[in-house]
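Attaching a single structure in structure tokens format; questions to follow.
Only one protein chain is missing from this complex, and each of the others stays in its spot.
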Amino acid sequence: MLNNTSTNLNINQNKQTTNWKQKLYVIFDKGSTTIGLALLFIIMSIITTDFLTVDNLLNVMRQSAVLCIMAVAMTFIIITGGIDLSAGSQLAVSGVVVSGLIVAGVPIPLAILITVLIGGMIGLFMGTVISTQNIPPFIVTLAMTTILSGIAFVYTEGTPVVITDAVFRQIGRGYLGPIPTAIIIMIIVAVIGHILLSHTRFGRYVYTIGDNEEAARLCGINVKWVKTGVYAFGGAITAIAGIVLASRLSSGSPNAGTGSELDAIAAVVLGGTNLFGGEGKITGTLMGVAIISILNNGLNLLNVSSYNQLMIKGVVILLAVWLNSIKARKKASV
Amino acid sequence: MLNNTSTNLNINQNKQTTNWKQKLYVIFDKGSTTIGLALLFIIMSIITTDFLTVDNLLNVMRQSAVLCIMAVAMTFIIITGGIDLSAGSQLAVSGVVVSGLIVAGVPIPLAILITVLIGGMIGLFMGTVISTQNIPPFIVTLAMTTILSGIAFVYTEGTPVVITDAVFRQIGRGYLGPIPTAIIIMIIVAVIGHILLSHTRFGRYVYTIGDNEEAARLCGINVKWVKTGVYAFGGAITAIAGIVLASRLSSGSPNAGTGSELDAIAAVVLGGTNLFGGEGKITGTLMGVAIISILNNGLNLLNVSSYNQLMIKGVVILLAVWLNSIKARKKASV
Amino acid sequence: MSLSPNERGRYEVNSPIIELKNITKEFSGVKALKGVSLTVYPGSVHALVGENGAGKSTLMKILTGAYSKTSGEILYNGKSIENMDPKNSKKIGIHCIYQELNVANYLTVAENVFLGSQPVNSMGLINWKQMNEKAKEVFASLQINLDPKHVAKNISIAQKQMIEIARAITQEAKILIMDEPTSSLSERETEILLSLVTELKNKGVSILYISHRMDEIFRVCDTVTVLRDGTHIKTLPMSEVQNVDQLVELMVNRKMDDYFNKIEVPIGETVLKVQNLSKTGVLKDINFELRSGEILGIAGLVGAGRTEIAQALFGLLKKDTGEILIDNQLTKINNPSDAIKLGIGFVTENRKETGLVLKQTVRDNISLPNLKKFTKSLLVNKKAEKKVSEDYKQKLNIKARTIEQTVSTLSGGNQQKAIIARWMIQEPRILILDEPCRGVDVGAKAEIFAQISHLAKQGVGIIMISSELSEIVGMSDRAIVMREGVIAGELSKDMITSDNILKLAFGGGISA
Partner (left out) sequence: GSQEKAGSEKKDDGKLTIGVTTATLRHQFFIDIDDGMKKAAEDAGVELLVNDPNLDLAKQVSSIEDYMQKGVDALVVLAVDNAGVVPVVEEAKEKGIPIITADAVVESESVDTFIGTENYDAGKQLGEYLKKDIETKGKDVQIAVVTHEQSFVQKQRLNGLKEALKGIDNVKILNSQPGYDRQKSMATVENILQANPNVDYIYATAENSVLGALAALESANNKQTKIVGFDVTKEAAEGIRSEYILAMIQQQPIKIGEESIKAALEAIKGKKLDKNISVPVILVDKANVDEHFEK
């Protein structure tokens, strides 16, 4: 009896240790982005007293809302093996559209709805071209960048459209209780994105297409539809980002957002999504966004001079991806 | 006997007609970029009298020299399945370096040599990181963009370095006989690039790696070396582009060239190179460069206002790639 | 030809050219090889057999340096070699035809033959002319008709396999590893390959030969090594192996009596009728029908158009003329999705390119076309999904640690099983299997055939394309034989014999 018990104990202990080991392994295996993020967080907390305050953390989150929403859309697109270089211009277009509508007196909810629909239509157009005409997404979206940018400039004649509506401002600058509205919107988008990607058929098809398009087709998946759907969804989500940005700026500017697609792509890749498609997670993207936002915030708080910021940012991103790649290399070096 | 002869004749005739048909087929199959370019050329010649003059054509070629040299380097990189988003910053760095050296009194040939070497080293660094650390080129070169840009700004403190040396100015502005020097440099680089890519083992390894990296490795190709070599070569070539640009502008500016990597990538893709690697040609790239340069030139000649230029450029690039993709779809739908 | 005991003695006196000693290999904590040793003598053909996942390919990849070993020693001519990599192994004359084909799709056929060692002229430039001519010569010697200038992308998998074989010949290797070289070849090419193996052996080349086709092992091999679950079971000269059953027993560790598990089931109504199907240059006037519960074998040589029939049925090949009727209803099948809706399932011949979703798990791969079944109120029910996948992992004996293992890390045969499982869950009315047992071991084959029979019993009509005559003979209720895009003949159950199939395939007639 006694013997038996001790054996049981032993077994349990063994189980526990392996569990622990496995967990550690999993953290390192799947979560080296986590490590990078944690490192950055700790370093920032130590070297500047302004960083680790509730206020500032909310501030960082609020700042990251636009990027985060964009990055959620970008995650879907990149997992299909695509890319969206026009996301920044889409931001500008939707900002300009929503402010134009509001200034024209359209009620805010309707204005938002129309803007999101237009965003979806832009995505739909790109998705259709990409999936039916067999043109690389890189080039379609690159061309769309200048087209959309041109449209935004022609529409506004280069002058920002100013929104004076106080309610609209609340979207990007207001609070719901103690929490900034922008953060709440960001969380909702991320949660929807996560569920869609990981727990629905559509999401699973997105992965499959990015991995082996031919296999997907042979399994009866309507590859064209799914791809088109991803870009349409991406366009709609990016329009939401554009609306939040317009609210933050209380204006729609054709200049706003240019170049932010690169930040979004960087966040997605930092989060472990494979640029060649087939692999990735919204949770990873959130961490990638956090890394970029904390880095920007920290460098500002530390008052690093602008040229040095350029260099430091590059180096940190490189290091973070490198940390993340160690697991990949471990796997590859079989 | 007679019978025999006639049969022979028949065969010969058959051969000829099939040859003709084949040739037509080949033009359409391989050369829809050619068609796009030809269309653009014809349209421009018709709608503006200023386009089709020897002077203007030399002007277009001279303007395209920098882009073309960059695009040759980019072609190699994209065929391996990579990308170089830092090419624009490399342009700035090499411009700044060469002008700094010349202003410091270093003899021009030496200054050029050093600059090209530094360019090669930058490429070598990126290539090493990409090939040994298994980090996606997109992200490595994106990070390098800000790092290099930062370096160029710190080095110059943001102020362009002015070159007054008349000999150096000749590189970008001078003539050899009736032909602008820049065009000659461009042609030399393109020819070397073509031979290297299509007629040497190194070049064929570049294709193999982009096509099937695992196969390349298992065939005993040193994938890491070849990849690193491609980026190093690319860096050196891009440095040459930077030198030509610095000479054209008579100064090295840390701002010069930013964003031009996207033009280079667009040119390469317009030329039929597969963004996923394995496929592509220098000759195609030349045509892509021509499309972009003629477009820019034509829009200026036509006095199209700058916002409209944005839109038209996007649309034309989209159309050109679309034309190019028809063949791909034809093939795929067998 | 077999060696006299005398000759074999001579080889054994020879010192070994390669010795693998105590090789172990771990993949993220799991041992794929547990101390395997292997000795290879010059001028002999050494067979490596074992179940799917036994570790054969892994052992060979360690020998070529494609994988690094966890521990153990590799000796070449008695000298220990550390840091083996593909480049080094190539240098010392080891060449491998890997199980998963390694063809660069956008390069030409000739370049693929000379991949990594294209001939160059004195200036260091590629000598295209010489390369193309050499490639042509090799193809001629292999009796295959391939244009060296053709881009490799559009050739069939069998032709890709032949490219690899051609590559192996041009390398003039001292040690040649062939990992299931015949798995996608039909009779004719297999014959050519086997005679090539003998020829090379006589030239003194050592050959390591992996195959699940037992008859080949008996025909060309001198020695056989059996692996099971990553351990070395036995090495013995072929002369000491009495029959296939003995060898199989060593492999699977149990007695096997029936390889096919064919159950006779009553044949039902016609479910599928193909009429006058034609496609210029590929298929000509194809007519046949399929009944529920029937297994229809399609035989023929590589390139005869078997796969194309399947593709036409599945909406992958645009036909020029012809009708496809299901349940006597005219159908329009423009894409796979149409076909699936009509109850057709299709296991393709090239699992890597058209089947597997490599970055995903075994579960994902199994459930892929069946997600609709697991979807409850918009969300995928992972529990149900897991249960079914787990079920089929057991049924088909898929060797994976868990169903959450990435499918790319499974052995070739087990990947094939996962794909077959995918379509079984679908519960199709018509199931097309294109080389269903490509790379599957004898034991697992029996399991798959049992499942196929089981499906037939449930009334599924099955079309089975196979290059292995024994499979057609053992499983079919009826067979059609293709030759150059036309149906050369149809054989009723009692007429299905190897002889008859071969005669039709090669263009002869058969006597009733």
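Chains: A, B and C, in written order; residue numbering restarts at 1 for each.
Note that in this section contacts are C-beta pairs under 8 Å (C-beta built on N, C-alpha and C of every residue); 3 or more make two chains touch, one makes a residue touch a chain.
Note that the structure is predicted; figures quoted are calculated from it, not measured.
Of the options A:F76, A:F138 or A:F153, the residue whose C-beta touches the omitted chain is A:F153. Check A:L245, A:A267, A:M287 or A:I312 against the missing chain and you find that the one touching it is A:L245.
Only one residue from A:T33, A:T115 or A:Q309 touches the chain missing from this view: A:Q309. The hidden chain makes contact, of the residues B:T75, B:N212, B:S253 or B:N274, with B:S253. For subunit A, the residues touching the absent chain in the complete assembly are 49-50, 53, 55-56, 59, 62-63, 66, 153, 158-162, 169, 172-173, 245, 248-251, 253-260, 296-297, 300-301, 303, 305-307, 309.
Seen across the whole complex, the unshown chain contacts subunit B at 48, 50, 53, 55-56, 59, 62-63, 66, 153, 157-160, 162, 169, 172-173, 245, 248-251, 253-258, 260, 296-297, 300-307, 309.
Keep this in mind: only the chains that are shown with their structure count from here on.
The geometric centre of subunit A is 32 Å away from that of subunit B, both derived from CA atoms.
For this pair, subunit B with subunit C, the centres built from the Cα atoms lie 43 Å apart. By the touch criterion stated above, subunit B contacts subunit A in their complex at residues 129, 133-136, 138-140, 142-147, 149-151, 153-154, 158, 262, 265-266, 269-270, 274-276, 307-315, 317-318, 321-322, 325, 328-329, 332. Per the touch definition, subunit B reaches subunit C in the complex via residues 195, 198-201, 204-205, 207-208, 211-212, 214-222, 274, 278-279, 331, 333-334. Of all residues in subunit C, only 64, 66, 86-87, 89-91, 96, 98, 102-107, 111, 115-118, 120, 124-126, 154, 317-318 touch subunit B in the complex they form.
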